[in-house]
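For this view, one protein chain was removed and the others were kept in their places.
Here is subunit A:
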Amino acid sequence: MWRFSVGGMIELEGLTKRYGEKVAVNNLTFAVRPGIVTGFLGPNGAGKSTTMRMVLGLDHPTAGDVRIDGKHYDQLKDPLTYIGALLEAKAWHGGRSAYNHLLCLAQSNGIPRRRVREVLETVGLTSVARKKTKGFSMGMGQRLGIAGALLGDPRILMFDEPVNGLDPEGIHWIRNLMKSLAAQGRTVFVSSHLMSEMALTADHLVVIGQGRLLADTSMADFIARNSKSYVRIRTPQRELLLDVLHTAGITAVEAGNGTLEVDGGKAEQIGELAARHGVVLHELSPQQASLEEAFMQLTAESVEYHAHSAAPQAQPAEQQPWGEGWRRS
């Protein structure tokens, strides 16, 4: 992977952000490389958006550092042609038309006017370019945000929850867009709270929970490690079956609810063994641990305390880091 490291690197070094007592981002260290899509995964409120805002110099880190090819964001002389970002939805004035919104962005970085039409075409908003953005649906808003990110044709792209509010067609489009951007050698850094979404687009995975780094791994590794297959068995003759399996050299583990689990895809073998020894089976089913489950296990700590955080199932607000309730209890 080091052959990519000529440019377009985002490097975080012990990045920390505290809001008063709450720690939104806790000592994050990782790098985002060019040429691949890096997924930034975490439950709501894990600190993904805060991290992205610090990359863009919007929020000042409490401690640590984040650099883009060795520079702080505010040292970039040509920010939009270097790094394009889609932050939260609808970060613009609703009374301005899509065209004028993009035009004022283009002018601020000396980007030629024709690029505005080009990106509007790319995201499919040409027909509503002169309309006020106030009337835009969530999906159209996302497209305008993506147009803004693409405007400078930058080598680094950051998307914060880009599939939010998009229809299936739009989701398909943004997936392909991200892959093709990465294939051109760009750095693509995309956040999501959906593992399934990341599994389809990301080549590399950074997982955070409660602001802490939980995993920094290639997608292939993550899948290999976490999506193991196993066989689930239910039987009224547990002891007999365990004996039979033991003799055959198969290890079964109790999985609660009176079910047994056997690693690997051995359903046929177990079925034949059971038939030969006259063991009654109520269930014999091959299972695949989903990536979603693996992700939930990884972030279980945050989720656990999430459930404890407030008595009447009150949801903490989107932007609130989860630390608060946990500390009080």
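FYI, contacts are C-beta pairs under 8 Å (C-beta built on N, C-alpha and C of every residue); 3 or more make two chains touch, one makes a residue touch a chain; residues count from 1.
The criterion applied here is as follows: contacts and distances are computed from a predicted model.
Novice: If you look up the hidden chain in UniProt, what protein name do you find among "ABC transporter", "ArsR family transcriptional regulator", "Cytochrome c oxidase subunit 4B" or "Putative branched-subunit amino acid permease"?
Specialist: Of "ABC transporter", "ArsR family transcriptional regulator", "Cytochrome c oxidase subunit 4B" or "Putative branched-subunit amino acid permease", the absent chain's UniProt record names it "ABC transporter".
Novice: Considering the whole complex, which of A:12, A:46, A:66 or A:105 touches the chain not shown?
Specialist: A:105
Novice: Can you work out which residue in A:65, A:88 or A:261 touches the chain that's missing from view?
Specialist: A:88
Novice: Tell me which residue among A:140, A:163 or A:231 touches the hidden chain in the full complex.
Specialist: A:140
Novice: Out of A:25, A:66, A:150 or A:241, point to the residue that touches the absent chain in the complete complex.
Specialist: A:150
Novice: In the whole complex, what residues of subunit A lie against the chain that is missing from view?
Specialist: Interface with the chain not displayed, on the subunit A side: 3-4, 6-8, 34-35, 53, 56-60, 73-74, 76-81, 85, 87-88, 90-97, 100, 103-105, 107-112, 115, 118, 121-128, 131, 135-137, 139-140, 143, 148, 150, 152-155, 167, 169-170, 173, 176-177, 180-181, 184-187.
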